[in-house]
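Only a single protein chain was left out; the remaining protein chains are all shown in position.
Here the chain labels run A and B in written order, and each chain numbers its own residues starting at 1.
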């Protein structure tokens, strides 16, 4: 403390306090601010593809977790919409992105860790599809969630599943045509989800979510089911291959390292650039000016 | 007040009204920070006056070392720049090529980082030089007397007017006025010369290439759209007219004017306020609106299927797709132009004519008929 006491009347003390305060503010904000990585790790088990769906299990889950809002007959209540004809893909999308089951039916749900395993979701989707009339089926060709270590008993099994998944993912992403994918994304998606997939504002406090963590399958499902305010892009207007091109474009863009430097500013663009220019750029330069012109003692 | 610890600026009473300081230099400067104390030394520098704060030799030596250290850092960083430049060749010259984004990032950070360090080190070295090696003092220098003396002004004025009279410019109005007249067309010439920078607007802005029977394609894939393709309520897609030039496709100019948002909604959702004509322009719940916002021309494309709102992401003009794309919020004033659509014999979706009004940002005669 003596050290501070001795210097608190130094001509530069005020600036130092301001700089420290700014630094605290900045670092604090970085902690508070939504973290892009928060849900990075969320994955569910890759249920073995061969396992048959268990519709009775699906029914059990439906009764437990869905019926309170959507009704036992799936016709919907005040709290939840009618599920007639929504189909398996919609169920898979809503539950695998953790948006359903929702605790608060009045607000838009952000992406969360899914509550159920992939197998359970498939069971539920099959039940809903069978009971309340079919809609778009789950696009099996698009890779879904990656396998997770905790669902495998030994390491080698997990590694094998993971390798298999990655190979399928690579293969899916490698197919498709960049230009068509880019055009389709830019004309039909970017106006809400932004060029980088970071999402954007809608009216009434709703927002188009960021799609960084969305799996190819979830993107596909969103297009064919039109969750929330999102319009539907069915397979007749944008075909399966075209959707693959679109997903390839999105995933390639997201996977690309930022050539301009490690600080990509979350790819927000000009607003973030202006903010950094003012806060970091101008303050550093002004700090240099203060150093150059600071009052001096003969010995310091 | 001693040489050792005085803050030069708070030097007491320097150049107070009752104190004569320093020796005026030939240019009129004198040291402002100087005081007449016993510790003072004659300053042997370019400013021939007393000097308050020469740096002691020991400090200068330390300063020199520190500055030199900074300059050495700058030198090494500069060398580092060359190393990083040549370590990452472009694509044609081998690996690791900067065309790969990851490599580009490393190259950028190494090159930029070394240059930034070199620049900063030179700046820091120079600052240390100025602050530790050079003697510190402030001098004062008089501001110039700004208005000239009345004599000077008068003399100039007389001289100028005499010259003007002599030239005849003031006395010979015919000559003066014809010269000014001659300047007018020459002054206008550069503006006239700009005439051919572009065509006259005419009614170009009011019409597009859409016409009755023209089929539409999905933008990006150029696949023709059947009415049955848009079978799901809540569906949307961006469409363009079919191009008959497969090699080049539509020009950007045509794309910018003809692009439409095809929206499929439940026909029961259409508002009662829509006119019969507007309803006739739809087909089985499929409605086509220009995608170009009537505010300043951004593509207004955020269609929310729950509220039937079309939102422009630039300035948030909002249009009601269920009510002829009337403005419901934001700075736009005109509704989005509607494109009449119908189905041809083969089931393809076609236009039934041009847009209902001028496409794009509102202009002077946008709402005026032809």
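Keep in mind that, in the parts below, a contact is a pair of C-beta atoms (placed from the backbone, for glycine too) under 8 Å apart; a residue touches a chain by one contact, two chains touch by 3 or more.
As a convention for this text, contacts and distances are computed from a predicted model.
**Q** Not counting the visible chains, the remaining one has a UniProt entry; which protein name from "Porin", "Peptide/nickel transport system permease protein", "Outer membrane cobalamin receptor protein" or "Cytochrome bc1 complex cytochrome b subunit" does it give?
**A** Spelling it out: the chain absent from the display is recorded in UniProt as "Cytochrome bc1 complex cytochrome b subunit".
**Q** Among B:124, B:265, B:310 or B:349, which residue is in contact with the omitted chain in the full complex?
**A** Per the contact definition at the top, the residue touching the missing chain is B:124.
**Q** Of the listed residues B:59, B:224, B:296 or B:343, which contacts the missing chain in the full complex?
**A** For the chain that is not drawn, the touching residue is B:296.
**Q** If I consider the whole complex, including the chain that's not displayed, which of A:59, A:111 or A:193 touches that chain?
**A** In the full complex, the listed residue that touches the missing chain is A:193.
**Q** Since one chain isn't shown, list which residues of chain B touch it in the complete complex.
**A** The list for chain B reads 9-16, 25, 27, 29, 32-33, 42, 44, 46-48, 85, 88-92, 97-101, 104, 107-109, 111-113, 115-117, 119-120, 122-127, 129-130, 134, 136, 138-144, 146, 194-195, 197-201, 204-205, 219, 238, 240, 248, 252-253, 255-257, 259, 291-292, 295-299, 301-302, 311, 313-316, 327, 329-334, 360-368.
**Q** Even though one chain is hidden, which residues of chain A still touch it in the full complex?
**A** 34, 177-179, 182-183, 186-187, 190-196, 198-205, 207-208, 252-253, 256, 258-265, 267-271, 273-278, 280-282, 284-286, 288-290, 292-295
Here is the rule we use: only the chains that are shown with their structure count from here on.
**Q** Please report how many Å separate the Cα centroid of chain A from that of chain B, as a whole number.
**A** The answer is 32 Å.
**Q** Can you check the complex and tell me which residues of chain A touch chain B?
**A** On the chain A side, the touching residues are 180, 182-184, 186-188, 191-192, 200, 202-204, 206, 208, 226, 228-234, 236-239, 242, 256-262, 288, 291-292, 295-299.
**Q** In the complex formed with chain A, which residues of chain B make contact?
**A** It comes out as residues 3-9, 53, 55-56, 59, 101-102, 104-105, 108-109, 112, 123, 127, 130-131, 136, 218-221, 223, 225-226, 228-238, 263-264, 299, 301-307, 309, 311, 313, 318, 329.
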